[in-house]
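Here's a structure for you.
For this view, one protein chain was removed and the others were kept in their places.
The block that comes next holds subunit A.
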Amino acid sequence: MAEAPGIEGVFRAEYGRAVAVLVRFLGDIGLAEEAVQDAFATAMAKWPETGVPPSPAGWIITTARNRAVDRLRRESSRDARHAEAARLYAPDAPPEEGPVPDDRLRLIFTCCHPALAPQSRVALTLRLLGGLSTSQIARAFLVPEPTLAQRLVRAKAKIRDAGIPYRVPRDADLPDRLGGVLAVLYLIFNEGYTGDPALCTEAVRLGRLLAELMPDEPEVTGLLALMLLIEARRPARQDADGVLVPLSEQDRGLWDRSLIEEGQDLVRRCLRRDRPGPYQIQAAINAVHSDAPTAAATDWGQILLLYDQLTALAPTPVVALNRAVAVAEAEGPAKALELVDSLDLPRYHVLHAVRADLLRRLDRPAEAAGEYARAADLAASAAERAYLDRRRRDLDHRTT
């Protein structure tokens, strides 16, 4: 079993690439996945004795391709399938080793095609590019495993039957399609933020991959920077009891400096390009937070300016709520409360948490307690609930 972690590591790193290459060979995602899984099963049996080969990815891809050809030969009764199998052995087939970033990029865009349901895009991206198991994805998104499995089967069948092409869209389609891809990655990241941290790691890994493959798209850089800057605070975000620690109360010494530096460097690169988009601006906001040695030293004026810019580009109620938090710091809680009260987000726990905090600061503890309770009721994670309950109890102590 000594080699098992080695195989696990290769699996995490190379599964997506191997599937992407095999999809190009076979033109069918289901067949490609089976072939790659076959190859990893063979590796599990062989590598503990022979050791991990010098190019594990190349080994997996070659083995998977041979398995796929065998399988097609065995199962095919139609001439077309024979021809296909023969073509795979053609000497002018593209080399199967070395980095093939375009294959993974194509697969990302295929998984995030607008013709697929949004939940299917997320699940498929995690399955095919991240190599996460159906049960892992189901757990992370709190869906029953059979539901998720069915969703994946349906999505793969739609790609095959409807003829969703396996390619990066043309430039003209790119803003639309890339937007969908970035939304999927950020959704995966956010899911991990309050749930399974492995999803954050996976989203950051896919974000790095995309940034490497599309270095000229500033929003890709922006999203990666945003995720890195938020991820850097993970060690400070919960206390020893698993209670959420908000940004203002975090021990900044626990923040991961190397992630912050990487994120800030990317933000500076975005600024030089001067083609701001929502992800870049959110990254810039987080860069300002990361710059402050203490919460009190935060440059709220700068943050407010960035929120004004973000509001112009993406005038959503959630952006307005976040802007109100900046207004509270820069211009006082009364002004912020007015803004919050004009928003229509009744089921969003953060709104009630923000409102509770503003009421507390305006010395209206009874109303604040009610809002903390409402926020705790709506909060999705135990860490958040624990924090909100604690804030409410602190108020009780003050009023009695």
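Note that in this section contacts are C-beta pairs under 8 Å (C-beta built on N, C-alpha and C of every residue); 3 or more make two chains touch, one makes a residue touch a chain; residues count from 1.
In this section, contacts and distances are computed from a predicted model.
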Task: Determine which name in "Glutamyl-tRNA(Gln) amidotransferase subunit A", "VWFA domain-containing protein", "YCII-related domain-containing protein" or "DNA protection protein DPS" the UniProt entry assigns to the undisplayed chain of the complex.
output: "YCII-related domain-containing protein"
- line: Checked against the full complex, the residue among A:A115, A:V153 or A:A334 that touches the missing chain is A:A115
Query: Which residue among A:L72, A:I137 or A:I164 touches the omitted chain?
result: A:I164
- request: Against the chain that's been left off, what residues of subunit A make contact? List them.
  value: 78, 80, 113, 115, 161-165, 169, 173
